[in-house]
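Of the protein chains in this complex, all but one are displayed in their positions.
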Amino acid sequence: MRYVTVFILSLIFWLLLTFKITVPNIIVGSVASLICALIFTRFFIHNIYKLIQPHRYFWFLIYLVVFIWECIKANFDVAYRVLHPAMPIRPGIVKVKTTLKSELARTLLANSITMTPGTISVDIIGDYLYIHWIYVRSEDPEVYTSMITGAFEKYIKKIIE
Amino acid sequence: MSEYLNILLYIQIGLSGICLYRIIRGPTIPDRMVGIDIFGILVVGICAIISIQTERSFILDIGIAWIILSFIGTLTLAKYLTGKKLNE
Partner (left out) sequence: MNNMISLIFITIGILFNLLGCIGIIRLPDTYNRLQAATKCVTLGCCSILIGVCFHFGFSDAGVKALVAIPILFFTSTVAAHALIRGTYHFGIKLGKKSVKDDYKDAVK
């Protein structure tokens, strides 16, 4: 069943990329999708019935809006630090605990942290994320954990887990 | 209109020249690799602007292939930096 899901998703992706529906195109796409399904299904999510639950897509839309807003804020933050004559930077690597369990959720959280203002994720060891921060605003672990992961963790938990 | 697009294209090519400066002058090896990574992303922007100028869609295909190849190249260089084999 998981193989069929991966096959259909890759065929849809192929049709979007080529954007023309003819018989030779669909045959080539089917062969390529079959190879993809055989190789990459072991990296796909295990419970495929999560894909057909509509409330996850609703939370995904809200997450997308929050994410784009944080992205734009991040760019103006970088602009302020780069164009300021004295360059107000105070970098450091901090350690943040995450409550997410699955691999996909952690990947999504690390990618979101990379695009938000001033932070970039370095590594995950156990339950801890290591984050490089361009301006360390506080020394207290509780405060900076809620500053960094607070905006995204609740949405990602509702989308994936 | 098309002259304005030309000016934008030249600005974008000049920005990739700034990345070349970082690749040539970078004091350490990771600095050069940052330059290569950013250069790969800027080329996608150049491809997109050229696809508007010539009204052809296959140049966007070149852009997508360039993203993926530059991604694989950067991952390989990063693995070289950590000193591990590719399958770890």
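In this document, chain identifiers A and B correspond to the written order of the chains, with residue numbering beginning at 1 in each.
We adopt the following convention: a residue touches a chain if its C-beta (ideal position, glycine included) is under 8 Å from a C-beta of that chain, and two chains touch if they have at least 3 such contacts.
Note that the coordinates shown come from a computational prediction; the quantities given were computed from them, not determined experimentally.
Peer 1: Of the residues in chain A, which ones touch the absent chain?
Peer 2: That gives, for chain A, the contact residues 13, 16-20, 71-72, 74-75, 78-79, 81-83, 87, 89-95, 110-111, 114-115, 118, 120-123, 125, 128, 130, 132, 134, 136, 139.
Peer 1: Taking the full complex into account, what residues of chain B touch the chain not shown?
Peer 2: Residues touching the hidden chain, for chain B, are 1, 4-5, 8, 11-12, 15, 18-19, 21-22, 28-31, 33-35, 37-38, 41-42, 44-45, 48-49, 51-52, 57, 60-61, 63-64, 67-68, 70-71, 74-75, 77-83.
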